[in-house]
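Note that one protein chain is taken out, while the other chains of the complex remain in position.
Our next item is subunit A:
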């Protein structure tokens, strides 16, 4: 079996000094062309998907760092019509958004891309983000409660996606009926944080259920993924808030344990390892690049994911070992998009292909298809 390869896009890259690098185009960060070009590069590399980072709050108050952020869902929608195979997975903060709106937005992304939409859910853990909404008090709720809310948020999105059966639209001229309302369903979700009646305003999207994913470092997050996601991004050899996350094997064991404890049905989670990459022709050259970037920023690069400074061969080795452990693939975070993304698509991908670990052409049209996931039956259909 081959592995799945994703890239996590975040502005000019994951290194705070990335915007100062040659080709970084920092002045175009808020234009469509900047994102379109990144997506075209990623799609040329036959990647399964890109994720697009998001947060309502800004990451820094330093004038020498690239600041400012556009809505990730809208970035995905803007690049949707100019790509044709790659999956698009914007980040959505569950704590401050309406599940109804998010469900219809992701369904719309799925329509625009004819089946390439996904969503990465994220719990808000920053006081400044709460203050931007002024609706909830930061710290007033437990971590568990916020993750439960995220699980409810996913559940509502999913029920709304299914709330129109595929053949609900009938256009029956004889009776004057446009839909068969017996095939539209109230979802009647009632939870601790919100209730949603339904049905959706948007018919069932092309994939039926767009792909749901989450990044997780700790049990409570693995549990969230086990309850509601199709993919989980994890950080082997990385560091979460609670300390080191452990190696791929240990993480996989934890994820499977959570799946068992929540009684997950159907397909098991695809577990994808995150890796922040600084790539060059030699390990020394890569280390020099990182040192130069760190010097420009004035701080050493820190990340929750393992930082790999080396050649594409080094990355391929790590991915191969993860794969042997049972991870489904990797999500790479390019330190400098302008430099490292092309290294991934033009050098790492051919290397993985040589090793027989990666596809040589897209063989599916949908994001679910890339992961071998069938189009699911509608939970409300009576057949």
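To be clear about the criterion, a contact is a pair of C-beta atoms (placed from the backbone, for glycine too) under 8 Å apart; a residue touches a chain by one contact, two chains touch by 3 or more; residues count from 1.
As a working rule, contacts and distances are computed from a predicted model.
Per the UniProt record, the absent chain's protein name among "NtaA/DmoA family FMN-dependent monooxygenase", "Cytochrome bd-I ubiquinol oxidase subunit 1 apoprotein", "4Fe-4S ferredoxin-type domain-containing protein" or "Peptide/nickel transport system permease protein" is "NtaA/DmoA family FMN-dependent monooxygenase". In the complete assembly, the contact with the undisplayed chain comes from A:63, out of A:1, A:63, A:361 or A:374. The residue from A:29, A:218, A:283 or A:364 that touches the chain not shown here is A:29. Taking the whole complex into account, subunit A touches the unshown chain at residues 19-21, 24, 26-27, 29-32, 35-36, 55-58, 60-71, 73-75, 77-82, 96-98, 100-101, 104-105, 107-109, 111-112, 114, 128-129, 131-135, 164, 168-169, 171, 173, 175-181, 184, 193-199, 201-203, 296.
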